[in-house]
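Note that this complex is displayed minus one protein chain, with the remaining chains in position.
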Amino acid sequence: MRPRVGVWLFGARGSVATTTVAGAAALAHGAPPAGVVTAQPAFAGAGLAPIESLVFGGHDVIDTPLAKQVERLIAGGVLPAGLNALITAELAAAERNLVVLPVAATQAEAIRRMAEDLRAFRLRNDLDHVVAINVASTEPPAEVGFTELPELRAALDAGTPLPASCAAALAAFEAGASFIDFTPSTSIRPPVIREWAVERGLPFGGQDAKTGETLVKTVLAPMFTARSLPVHAWSGTNLLGGGDGATLADPRAAESKNVSKERGLSDLLGPDVAGQVHIDYVDPLGDWKTAWDHVLFSGFLGVRMTLQFTWQGCDSALAAPLVLDLARLSALALQRGHVGSMPFLGFYFKDPVDSTEHSLTVQYDELVKWVQAC
Amino acid sequence: MRPRVGVWLFGARGSVATTTVAGAAALAHGAPPAGVVTAQPAFAGAGLAPIESLVFGGHDVIDTPLAKQVERLIAGGVLPAGLNALITAELAAAERNLVVLPVAATQAEAIRRMAEDLRAFRLRNDLDHVVAINVASTEPPAEVGFTELPELRAALDAGTPLPASCAAALAAFEAGASFIDFTPSTSIRPPVIREWAVERGLPFGGQDAKTGETLVKTVLAPMFTARSLPVHAWSGTNLLGGGDGATLADPRAAESKNVSKERGLSDLLGPDVAGQVHIDYVDPLGDWKTAWDHVLFSGFLGVRMTLQFTWQGCDSALAAPLVLDLARLSALALQRGHVGSMPFLGFYFKDPVDSTEHSLTVQYDELVKWVQAC
Amino acid sequence: MRPRVGVWLFGARGSVATTTVAGAAALAHGAPPAGVVTAQPAFAGAGLAPIESLVFGGHDVIDTPLAKQVERLIAGGVLPAGLNALITAELAAAERNLVVLPVAATQAEAIRRMAEDLRAFRLRNDLDHVVAINVASTEPPAEVGFTELPELRAALDAGTPLPASCAAALAAFEAGASFIDFTPSTSIRPPVIREWAVERGLPFGGQDAKTGETLVKTVLAPMFTARSLPVHAWSGTNLLGGGDGATLADPRAAESKNVSKERGLSDLLGPDVAGQVHIDYVDPLGDWKTAWDHVLFSGFLGVRMTLQFTWQGCDSALAAPLVLDLARLSALALQRGHVGSMPFLGFYFKDPVDSTEHSLTVQYDELVKWVQAC
Partner (left out) sequence: MRPRVGVWLFGARGSVATTTVAGAAALAHGAPPAGVVTAQPAFAGAGLAPIESLVFGGHDVIDTPLAKQVERLIAGGVLPAGLNALITAELAAAERNLVVLPVAATQAEAIRRMAEDLRAFRLRNDLDHVVAINVASTEPPAEVGFTELPELRAALDAGTPLPASCAAALAAFEAGASFIDFTPSTSIRPPVIREWAVERGLPFGGQDAKTGETLVKTVLAPMFTARSLPVHAWSGTNLLGGGDGATLADPRAAESKNVSKERGLSDLLGPDVAGQVHIDYVDPLGDWKTAWDHVLFSGFLGVRMTLQFTWQGCDSALAAPLVLDLARLSALALQRGHVGSMPFLGFYFKDPVDSTEHSLTVQYDELVKWVQAC
């Protein structure tokens, strides 16, 4: 019998999470799995949990009903008209598993209560594995000044605060769940947090899903390299509305994003490429995103040429099938007893944990290889 | 001692050939090898002929001096100002090896005289190997109605005409040279022509170098496939001036080009993708080319998204370093006694001989693997 | 008391007509008049018929209910979700005025019966003026070989066929209605048809509404002229789906469109501008349209520069408010007793009747001047 898998979403009422839950339900009703990579034949024999068997739960700071969020996404053209009527039962089932993020006197206490919520989710739904995925708003970058586990534990008990994403990761590990960060937040960046996962014998992965502009960059940059065409400048402007846009209008949160975004390019093309990346909040764009990139390169004997591209996409609709992929893949890793970072998931991320490989094709091959070895 | 390699260009006074000859000379004077793939470290140990040792010759229907063509390309921004003064000696040396395309009563006779020109080139320059590359204007598509070698030979003797590109290929084979078609012309498409090469124990390859729009397409299309994003329509418009543009303003020649261009896309994405490709002659663009592509795809649950790109490049400056690569690589194949088609050169072509692989990354890996095996 | 105005649409169940009828109803329910030029303060004092007072009717070859068409347009994102429920009464009212295009033995007979339909519409709805607007599919170009009215009448009686758009125009004139061609079809192009209108004392106008790419062209081209920047080439590609796209996939219909589209550019920039315009049918685009234009121009001392633009719009949503404008404006002309062509409506058309002015700003000023003189 297939193991039962639960998916715990931090930020469970946001656009990405709502699209994920609604989309899984739509697939169960026969919608084609566009954008779901693990639905490809290459992934068929590995025993991945069927999408329609996934059980969803999660934390959020807000309590707007999922059904309301689905309506909002339908109005914004993200989800198809009429979907809400079709998936009422599935939304209600997920709704019962959503919990308001606990507020506690110390973060040690908050982590304990969050872990308790995850354990309750597992028991109530009779789950074999729980995989946690952070799809909450991007935080500003933060330093965690501890390098040893005992030191971190003592500090937590003493009331020292950690970024919320770190607390989420620790709560997942305490509850025996894997943890994936879909955002560029701090979460599993500090080595001491990763150590905690290893101590508990659990896998983790991330960070910052590549869904749009960076996805295109990581196939175009290797093209220039393969053809020995020197790239002199790569400039980009991202226009986005919605909640994600509003968060990134805070320059400190945008900084997290930009660091992630630019890492790939310099790993792929070297450090001498000029150009900046802008992230602009354009409220009337709603859930949509437009990116324009301008690449200045030269051909034979230095003659200057350019490539420009414009990407117009809906982030939630690009992200949600990847969340489903990552849930299935990390459940497989859990089941196989994988401990520590999962660099073979680099295909999904702008800033892959423990990997410097950014070429999408190479990353795809690595992913398929790992799955087929399972 | 390294073998001496001669490069015979059909269309030897055109923009691509002139840029190739001038560029090889510029590299010998220390210009960096931008765009030359075989200058990458991965190709270092295979004993490829050094670019500065290549000897150039060729046929053309016109007799404008190479030095004049170089001046024209400098004025058009294709070659750097001042280059002519630096490479006078190299241009003069190549000039001595250029021959006007013979006109004969029958094509059998023309082929004999062309082959004689190649043999004279070899003797005069004391060459170990001669590699022939067709960089002449694109011809309209043509059928060659023979399937057996004796039948073809009899027809040629009887005065039946063949497309000029076929005659060029046969002349190369008669002179013991390999043959590569950089264009989409008929040349080595007919199986009977390929048989001729095999009978003579020679390698051949092509067709239709991918230098711009198609290059980008063959990295973007696999991205959509890898991410399971269905592509509904892919439309493209190519604006080009210069000699190539004027040739392609003839709808019959454009047809050859379009067939090549579209083959890759349907091999990569399947046959159900809507959209057309246009090639427009825009005289004032000179040697420059602009391509705009519009891709309509969908994400999760069918939501429609688009990717557009604009490529602005100089075809000759993109093509010339690939001609140098292909000269070096086919000389290596000749030296190793390779007989028949060279599918491992698919990296360079829109319509690779004997290959259905169009993904640039996979093609690159295949190329490197072959070279390193040598 | 304000005169009662009826709007007769040829092609009354198509996307443009449906959006017009549904949109007028939406405005009556308080939707803001985006895209309705005559809602601007400059048009306030001229006694234009209020949009909510317009009565709609028309001919079509199909009989799909308007309400069904509205649903299709909602699904395609052209009309807002939920609009159908709001405007049921208005749709039903218009539905009662829609008539299947009569099929008759001779076109003389067809014209008589069509005119009868218009007269019945006027009587039944107690209208003071009826204005007819052709929003049917674009026809291929056609020659009408008559130059004198008696000759044309004799030919019609003898059973000679005319293009359907000419028959529509004549039916309108026979019924005492003005006629506007929103398309590039033949309709009022032949001088003899215009003479007929004059004989009946009626106004007419057109042709080929400028809603997208051409709209942008007619503000950009005067910019280059005002700044003395020579334009060398202007190339364009239009991708469109839906019914309009399917019609224009017929190269003969596309020819009508292209002639209209290119007239403005050569009137504005002179005849020496290189470049082609393509219209591609891309079925998956539905009611949406994307146009890409590439302009090659030069600055001081001949240095080459480019301007590119991409327009992504929904044709029906751009066209419908202009249909409302033209209905109101031609009702005013009728009421004022204007006879013959209406060149002051050039602001709305790619190929304005009896005008060589294409600059949008100048056209706007001419329109406002005429209205304010009324």
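Which chain is which? They are A, B and C, in the order written, and residues in each are numbered from 1.
As a working rule, a contact is a pair of C-beta atoms (placed from the backbone, for glycine too) under 8 Å apart; a residue touches a chain by one contact, two chains touch by 3 or more.
Since the model is a prediction, treat every value here as computed from it, not as a measurement.
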| item | value |
| --- | --- |
| Shown chains touched by the chain that is not drawn here | A, B, C |
| Absent-chain contact - pick from A:V61, A:A120, A:V192 or A:L285 | A:L285 |
| Given C:A158, C:V303 or C:A373, the one touching the chain that is not displayed | C:V303 |
| Hidden partner chain, residues of subunit A it touches | 232-233, 235, 237, 239, 274-276, 278, 280, 282-285, 290, 292, 294, 296, 304, 306, 308, 310, 312 |
| In subunit C, positions touching the absent partner | 19, 23, 26, 31-37, 39-40, 77-80, 83, 215-216, 219-220, 222-223, 226-230, 298-303, 305-314, 317-318, 320-321, 347, 359-362, 364 |
| Touch residues of subunit B, complete complex, unshown partner | 74-75, 77, 81, 310 |
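We adopt the following convention: only the chains that are shown with their structure count from here on.
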| item | value |
| --- | --- |
| Leader among chain pairs (count of C-beta contacts) | A-B |
| Separation of subunit A from subunit C, taking each centre as the mean of its C-alpha atoms, in whole Å | 49 |
| Whole-Å gap separating subunit A and subunit B, where each centre is the average of the chain's CA atoms | 44 |
| Residue numbers of subunit C (touch at least two other chains) | 310 |
